[in-house]
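Apart from one protein chain that is not included, each protein chain of the complex appears where it belongs.
Presenting subunit A:
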Amino acid sequence: MIELKGVTRRFGEAVAVDNIDLTIETGEVCVLVGSSGCGKSTTLRMINRLLPRTSGQILVDGEDINKADPEALRLNMGYAIQSTGLFPHWTVARNIGVVPTLLKWPAQKRDERVTELLALLGLDPETDARKYPHQLSGGQAQRVGVARALAGDPNILLMDEPFGALDAITRESLQQEMLRIQRQLNKTTVFVTHDIDEALKLASRIAVMDQGRIIQHDTPEAILRRPASAFVENLIGKGDRGLKLLALRTVSGLMERHPEPRHPEPVTDSLNESDSLRIALSLMLWNNTEKLPVLDASGAEVGIVNREQLLKVGA
């Protein structure tokens, strides 16, 4: 658990972070979202003491972080940044092994960990491990950056716009990976982004920041349904928040489940259990149909989603 109590950071006269209170529960993904210069990166960098705070308290699991040795503190916090910051003179494997090396893990344990992480992030442990960062594509480099952040098996992950510089398709696939990894590892994560869609997709709770203050701190659904101010309303986009709300839920929660999985009829389109309701609605519009079958991973039909029910979700 990370607690920020009355934390302020000034740069000279300017106030970057203004007396904020924020509690991040263990295992949740807290996304700090806001336009550039709103203080979200400054907040993140105060948590691992890359920046000292001007006043207030930051506690990790009840302990004030200023009491710990800053290096020891950071070794227990994975850190991934937008420009990856991969060491250009080291191979991918050595880059990922940085924190285990700093923690003085035995070589064999470290190498196993590197291989495990390469596989987890969808990289090839054989060929990619020996590459140098400049031989990677942007998406691969960012995967290595995330793998490096996870390498020391930290309790906390700090991510500063890690996917900000990637193209839309690569970003989308890395977001999916993040969700998958997070389900598997349950790290307490602080994630900074300016992209509200990314925030809605990844967050357990979102903290909307503006001019150094936290405007609203709540679950994605609550933020969409009850924006605290005109600023938040603008940020989420008034027009399509109904669709964004649908995007938060998967069809598996809404479908009418069959008592027994059955063999699917050969229809034009069907849904997967993990698809969002937004996709379900889109497919219904496209096929002009009231109902769509839902298939599980093995391809068996496990239920039906119908439009009537789906349209009630937004209300």
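The rule is simple: a contact is a pair of C-beta atoms (placed from the backbone, for glycine too) under 8 Å apart; a residue touches a chain by one contact, two chains touch by 3 or more; residues count from 1.
As a convention for this text, contacts and distances are computed from a predicted model.
S.K.: The chain dropped from view, which UniProt name applies: "NADH-quinone oxidoreductase subunit H", "Phosphoribosylformylglycinamidine synthase subunit PurQ", "Cytochrome BD ubiquinol oxidase subunit I" or "ABC transporter permease"?
M.R.: So, among "NADH-quinone oxidoreductase subunit H", "Phosphoribosylformylglycinamidine synthase subunit PurQ", "Cytochrome BD ubiquinol oxidase subunit I" or "ABC transporter permease", the name matching the hidden chain's UniProt entry is "ABC transporter permease".
S.K.: Which of these, A:Leu86, A:Leu202, A:Ile215 or A:Leu245, touches the one chain of the complex that we don't see?
M.R.: Counting the whole complex, the residue in contact with the absent chain is A:Leu86.
S.K.: Which one touches the absent chain: A:Met1, A:Val98 or A:Leu283?
M.R.: A:Val98
S.K.: By the contact criterion defined above, which parts of subunit A meet the unshown chain? Give residue numbers in ascending order.
M.R.: Touching the chain left out of view, subunit A contributes residues 48, 50, 71-75, 78-79, 81-89, 98-99, 102, 132, 134, 145, 148-149, 152, 158.
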